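Missing here: one protein chain of the complex. Every other protein chain is in place.
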């Protein structure tokens, strides 16, 4: 055990709880720094923040380097999407920024450092993975919902374009207007405007709200049923992995019967 | 197998995955075309779009013809509501349009082509069928909700008509106003206006919101329970179709007992 | 069977499907009449509607009389709350109206005739009963929610009264304002106004939204769990009323064992 290679030592260092918490602390510090910079602060404070910013960047470079060094199979390091994400974030923040336009991008990259919180806390990573896994199962409901949106947007553009081009000018803004109607945000203003020209256009809005609410409801119920199914399957698997089924018991009782019968016959003779 | 009739060949062609995907692609193209037309485009692009439009119409005519030719029992072809729907959409888009009024209708018919997406993708067809099946079970809750709406609309029209005829002029606009209140869309503006005349009219709005929210909640729970019931029934049926019940086991144990008893008696003698 | 009393005949008449559907039709007619009156109509049409109104009143009187005559135990007729409700509605609509003030009340009574729909259709009666039954189980959550509302209203009135007496003048209007905030209806206007004086007052609104949303969520989940429990209990009771438990089977196997052992001992001797 004293003959640990550098790699092994690095690995135990990386998997150390202390290493993880240090990284989390630095990420939180970088998030707070990010927030602090949005307030009006003196030039002195700005200088301090800039120094801190560089310190955090250096820490992130060191952290990712140690992680890479600790990884036994260097080739597979970037197969893990989280490692790839971490490296990209660090690499981009190293690019020197001179022009003002790039300054905006540099600041945005620093924002994504906060997302490293997700890549470093295992529970959040699991949570995000399970969220992403739930999406494809809803694919067809989302497709149906988009078809409803598209048809209503096409009809809305065709009929209401002359009334208010800002809301119904082309299919893109119509889709946005319909999303607004779905969130009930001042939807009556949109409706009252078209009702002055087409008094029956309330039917357009009400049917749209009905269809999307119904499809949305089905999406929610779909997720609930999925989650409950998974829960039940997990609970079943966990609690009684070797629990016999009723069929097992039935066949065993049948065996018993055969035994008794065979038991009976020879004892008779 | 070489002696396939034309009908058989057509059928295998229609059921072919490639045929389905081609149709889906053309429908998506027609949807994009529909969207593209709503943007301001040059006369050159309009000409291109018109040509594409005719190409799509021709494809749809061919597709429905092939499907009809492939159908063995021609009489039952239109018994399938999706076939009827597809044929109608295609037939209407073939009618030549001259007057400007009809142009609007012609464009709307083209919108419904997007709905053919539902008729052609089996998963969406199943989804829509299951949505439609869930509706009648909710019939009485919807009826109850409509009664609540109607009574409140009648009371609202009677009391508030003088205050704001635009919102409470007759029972039809009152129903619309109440729907707006139910979506919480600027409902306090409606309430504050009537409260200047009837200070206690908040009770009208709050009781309405309470009743509709409660009825809506029951509707949602009704759907959830329905879906979960169906899921459980399906899961039960799928997993253990021949699983014996506890009663079965009980009667088999009783048989065993009888066997042992009868076994016992003769061996004694 | 020819010796049926008048009472028996009336009862079979009342329970007749035709009688029920006639009553439903007349109620729907009275509802439509109610709606029609809210529109601007000529004096001729008004006269027709008034005649129809009297015809419906007469029908309702006849219907309730027949029902009362058909009831065997006259004393218990009014023990049924629906009968009491029906009689009250009919009785009040018989009072002659002369003054203009009373005309409003007379119209409102006619509105409640629509509620007779619920008293006459058994399915709606069952639905309403089950809704009412679900309420007391939620009693304590509603009480908790009211306590939250009351405390926030008291705090709001104390602190914000000087800023906007219309919204925070006394505890009654504060409760209404908080209900408005809970429905997210222009709640930021309310917040921004108080934030000009107390910049930290966003904490007041956000904590209120959090608490009420959380309590509301628990109320909804409470109903869902209740309904699912009832469903499961009902499903269990319905499907296998005489299904033995695993304990029953265990005791029967124990009996078997005793039988075999006792069987064994004497055969040895």
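Letters are used for the chains, namely A, B and C, taken in the order the chains are written, and counting of residues starts over at 1 for each.
Just so we're on the same page, a contact is a pair of C-beta atoms (placed from the backbone, for glycine too) under 8 Å apart; a residue touches a chain by one contact, two chains touch by 3 or more.
As the structure is a computational prediction, the values presented were derived from the model and not from experiment.
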Omitted chain's touching partners, listed by label: A, C
Residue of A:94, A:111 or A:213 in touch with the missing chain, whole complex considered: A:111
Which residue of A:5, A:38, A:162 or A:196 touches the chain not shown here: A:38
Absent chain, residues of subunit A that touch it: 31, 34-35, 38-40, 104, 107-108, 111-112, 114-115, 117-118, 123-124, 127-128, 131, 176, 179-180, 183-186, 220, 223-224, 227-228, 231, 235, 240, 242-246, 248-249, 252-253, 255-256, 259-260, 263, 266-267
Hidden partner chain, residues of subunit C it touches: 140-141, 143-144, 147, 150-151, 153-155, 157-159, 161, 169-172, 174, 184-188, 202, 206, 209, 214-215, 217-218, 221, 224-225, 228-229, 245-247, 249-250, 253-254, 256-257, 260-261, 263-264, 267-268
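One rule holds in what follows: only the chains that are shown with their structure count from here on.
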Touch-based graph of the chains, sorted into line, ring, star, complete or other: line
For subunit B, residues that touch 2 or more chains besides their own: 184-186, 224, 228, 245-246, 249, 253, 256, 260, 263, 267
